[in-house]
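Complex shown without one protein chain; remaining protein chains in place.
Chain IDs A, B and C follow the sequence of writing; residue 1 opens each chain.
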Amino acid sequence: MSTIKEVQEDIINEFEVFEDWMDRYNYLIELSNDLPQIDTKFKTNEYIIKGCQSKVWLNADYDDGKVVYTADSDAIITKGIISLLIRVLSNRSPKEIKETDLHFIDAIGLRENLSPTRANGLLAMIKQMKLYAIAYDVKFGNN
Amino acid sequence: MSTIKEVQEDIINEFEVFEDWMDRYNYLIELSNDLPQIDTKFKTNEYIIKGCQSKVWLNADYDDGKVVYTADSDAIITKGIISLLIRVLSNRSPKEIKETDLHFIDAIGLRENLSPTRANGLLAMIKQMKLYAIAYDVKFGNN
Amino acid sequence: MFDIQKVREDFPVLRQIINKKPLVYLDNGATTQKPRCVTDVITDYYLRKNSSIHRGVHFLSSQATVEYEKARETVSQFINAKNKHEVIFTSGTTGSLNMLAFSFGEKYIKEGDEIILSEMEHHANIVPWQLLCERKKAKLKVLPFNDDGELLVDQLEYLITEKTKIISVIHISNVLGTINPIKKIIEIGHSHGIPVCIDTAQSIQHVPIDVQKLDCDFLAFSGHKLYGPTGIGGFYGKEKWLEEMPPYQGGGDMVDEVSFEKTTFNQLPFKFEAGTTNYIGAIAMAEGINYIQGIGLSNIADYEHELLEYGAAKLKEVGGVKIFGNAFARTPIFSFHIENVHPLDTGMIFDKMGIAVRTGTHCAQPIMQHYGVDGMVRASLSFYNTKEEIDYLCTGIEQVKRMFL
Partner (left out) sequence: MFDIQKVREDFPVLRQIINKKPLVYLDNGATTQKPRCVTDVITDYYLRKNSSIHRGVHFLSSQATVEYEKARETVSQFINAKNKHEVIFTSGTTGSLNMLAFSFGEKYIKEGDEIILSEMEHHANIVPWQLLCERKKAKLKVLPFNDDGELLVDQLEYLITEKTKIISVIHISNVLGTINPIKKIIEIGHSHGIPVCIDTAQSIQHVPIDVQKLDCDFLAFSGHKLYGPTGIGGFYGKEKWLEEMPPYQGGGDMVDEVSFEKTTFNQLPFKFEAGTTNYIGAIAMAEGINYIQGIGLSNIADYEHELLEYGAAKLKEVGGVKIFGNAFARTPIFSFHIENVHPLDTGMIFDKMGIAVRTGTHCAQPIMQHYGVDGMVRASLSFYNTKEEIDYLCTGIEQVKRMFL
């Protein structure tokens, strides 16, 4: 399996071919289909991350030293970005997740989508993903 | 006795010789001494006209068909202007007072001192002088 | 008619390039753009004339006071108030409505009393009354609207009881564009001796308003939606109410005499203007009013009506668009869904095309609840918008449909 760094490089390369925003968004829409479907039992208020306008549901399981994320959103572009985040962070050790700098976001021009001023809840989502990692690290980690 | 119009012209002529503001103010300071002294029994709250910063006391008697004003102020320039107003309006019939347009104020450049935004209570004073005239007109006039 | 191209030149921001596309600004419900004359006044004031007002004796202060009171005169004439001192400068519609809810509430609202709002209100005309109701144990009652976005005014008679103390309604809906029959609402209120407040945040810039003809008791609006600056707004109240109501905020200038034992208040309008007011904001807002009066409010209303008819027809043509609200009388505010597309997705695609619309609940969650949706896309137009921009909006919708459906 590729490292987090490698996956981020892959994503950056994939996005490099797109000259304009519509292509990038089209690709995100495509990627939204790849999102590992969250079990419907987690699509409740308890698992919701509230942006102002779009809803994001997130769950994290712990499996053999790795955190496995599943998620969903009612907005498609948001879902596409989540699918990138999961591709990078899911199936990693808590320690790796905690320490990762998600530089690919900037590199592919999605930073603004993650700013706290945006309405999609993605920033809160990243925070929540890291929180899960920290929690599992405390519970199962050996430090 | 000169008419209101003549007195206003006199005042305008007197002020014409002054080239700058300090001379005009010096003259007003001089005039403040000419102000017919108000009887101390009228220097009470009842007779006060409140500007924001200077106090003006005003009384009006009715004598043989004429309104006779006396006044005072705790600020000297204000007092000088009052003395001009009294020179123009005192000892006139209520009807004359009511109808007079005090154009001399503008002509000698004192308009701004009479604006409602100023702190000296002069505008309220003119209003009160006219009110006295109206009241005496109602009481003693034959219309 | 006016010359649209000439008008657009007065608004430099309209020439901006956003995401490599010319800006198509359709977010006028949130805030309007400013003509250059407004910023000229602001700059001129700050760099050549600035001084605090409050009856200062020095020249600059006196000049600023005169200009500030002239601005009050401008607003007063604009809404045809009977008395200039019935116009109070506030921080905006929200500030005005909070002032009203507090001051009116302190004087007139007791436990068990009722306040009538409509289901169509902006949060600014809901939350201040809720806060009041909580403090005073009073009750809100709500006049509903039908799916076309029309208030069911006939029901007002049934909502009114002996405990009803005030009615506060939105003039033009910031979501549905509906022009509500406020004259009728005011008449019904008055026939029961109940005062009526109208929220004109979305109307004062679009249709002529005459408070004496309307006979409304209170009115609130924002400068920044009236082609003026942020941080300034207006409140109108009939003298008889303002004289009776206690002050809202305390501070400099709204007082007459102050001691720790007893403080007395200044006369109207100053009683309701505590502290250093936004005098430059007021002067610049007046300039904005002068600007639109130069164009003519009825010219504006006519042209905007043209945009409404053109836009409504076009959006129907494009297909797959659900428009919320279809009132007989309305202004060019189009709130819609592209069917099966999340409003946020629509807004994000529009943004990259240079189209600025608002998405979300538009500070009117009860309207969202009415239609059972989480949010809407809103295109809200002003007199500087064009039919070509509406065409481009439709191109945007086609683009979204291509991408998501």
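Just so it is clear, contacts are C-beta pairs under 8 Å (C-beta built on N, C-alpha and C of every residue); 3 or more make two chains touch, one makes a residue touch a chain.
The shown structure was predicted, so the numbers you read here are calculated from the model rather than taken from an experiment.
Enquirer: Using the touch definition up top, pick the residue from C:Asp3, C:Glu162, C:Glu257 or C:Glu317 that touches the left-out chain.
Expert: With C:Asp3, C:Glu162, C:Glu257 or C:Glu317 as choices, the missing chain is touched by C:Glu257.
Enquirer: Just to verify: which one of C:Ser52, C:Asn83, C:Asn146 or C:Thr395 makes contact with the chain not shown?
Expert: C:Ser52
Enquirer: Determine which one of C:Ile4, C:Val66, C:Leu131 or C:Leu152 touches the chain that has been left out.
Expert: C:Leu131
Enquirer: What is the set of chain B residues that contact the non-displayed chain in the whole complex?
Expert: 21-22, 25-26, 29, 52-55, 74-78, 113, 119-120
Enquirer: Touching the absent chain: which residues on chain C qualify?
Expert: Listed in rising order, the touching residues are 12-13, 16, 18-19, 23, 25, 27, 30-31, 33-34, 36, 38-39, 42-43, 46-52, 54-61, 91-95, 97-98, 101, 106, 117, 119, 122-124, 126-131, 135, 140, 142, 222, 224, 229-232, 246-255, 257-260, 263, 274-281, 344, 347-348, 350-351, 355-360, 363, 365-366, 369.
What we mean here is this: only the chains that are shown with their structure count from here on.
Enquirer: Between chain A and chain C, what distance separates the C-alpha centroids? Give it in angstrom.
Expert: So the centroids are 40 Å from each other.
Enquirer: Express in whole angstrom the distance between the two chain centres, defined as the mean CA positions of chain A and chain B.
Expert: 81
Enquirer: In angstrom, rounded to a whole number, how far apart do the mean CA points of chain B and chain C lie?
Expert: That pair's centroid distance is 46 Å.
Enquirer: Going by the touch rule set out above, which residues of chain C reach two or more other chains?
Expert: Residues: none.
Enquirer: Please list all residues of chain A that touch 2 or more other chains.
Expert: Residue numbers touching two or more other chains: none in chain A.
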